[in-house]
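Left out: one protein chain. Kept in place: all the others.
Right, chain A next:
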Amino acid sequence: MPSQTPPAERLLNLVIALVNTPTSMSKQQVRSGVSGYGDAPSADAFERMFERDKDTLRDLGVPVVTVDAGGHSDDVGYRIDLDAYTLEPLDLTPAELGVLALAAQFWQDKALRVDTARALTKIRAAGRGSPGSGEAGTDAVAGLSPRVRAAGRAFVPLLDAIQGRRVVRFTYRAANTGEVREREVEPWRLAARRGGWYLIGRDRDRGAPRSYRLSRVEGTVRVTGTPGAFVPPEHVDVDAALSGRSGEVREARLAVVPERAGAVRARAVSPRGTDLDGRRDLVVVPFTSRAALADELAGYGDVVVVLGPPDLRAAVVARLQEAAALDGGAAAGSDATEGTDG
């Protein structure tokens, strides 16, 4: 045939055929009977086309099952399991569909955007749909646009492995040491926190739970072993696993130059602060992570001086002393007690 059937239409005809077949269809019946497969120039080409289409359908959630016809060993038949095919009716209001459309834009990963867009198409098909129900109901979430940073190539294979309960192997660069090592992990959860994506699971070498930042996974994630290789704990405490988020809230007391460090003041108990000595304001800021706040405050240089608590002050001073040595020790000996203006 000179004109090729478009792939979408060939797939459509295959689905209709396998849904309607009274028992099952053999490959030969597909090749000779289903529109589009006659295009294949050879038995090999047909074989490849059919295998690829079957994979595509299964990936879309279409349950193509094999039926052993019995008797002749070659006679494997195919059909679609209609019970497993069906999505229960989902009657969503226009506002609810609007919310879903927004959720579909949430992911920045291409693979996941394709997944959510497809899910949206399926859900739109499952409604009874009052006439004229466009998705005008988005007012409810007007102007809201939550989304997460792309999780990278490791995400989809890890998600599949979590669902299949399969062990994964990958190369990982540890941030604290820079060590690059192969890890074997039972994957439990994927979590997005504070701008980063993490895998939480059990490290098989350490025999203990660990978390891994996905951006530090190098190369590809390989799935090993069989499905159902482990049982994840019933409850995974993501925030406990990503330690360093201890809950205790403390108050930093800061001496801030007037009108400056606006971003710090914005979080303060009282943004304007109280006058300290005519030259600085006392600004009190709640915090949980000492390291994160010390990093931020060191960045302000002499605009912000930490008065307390002492451990925060020491952490900032330590950072400043390291910074003071950045130009090769022009004043390497300087410290907080004998500050020299540079």
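What we mean here is this: contacts are C-beta pairs under 8 Å (C-beta built on N, C-alpha and C of every residue); 3 or more make two chains touch, one makes a residue touch a chain; residues count from 1.
The rule we apply is simple: contacts and distances are computed from a predicted model.
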item: Undisplayed chain, where the name is taken from the UniProt record, one of "ABC transporter permease", "Succinate dehydrogenase cytochrome b556 subunit", "Monovalent cation/H+ antiporter subunit A" or "Proteasome accessory factor C"; value: "Proteasome accessory factor C"
item: Hidden-chain contact residue, picked from the options A:Gln4, A:Thr121, A:Thr226 or A:Thr288; value: A:Thr121
item: Sole contact to the chain not displayed, among A:Val64, A:Val221 or A:Ala261; value: A:Ala261
item: Options A:Asp68, A:Glu182 or A:Glu322, residue touching the unrepresented chain; value: A:Glu322
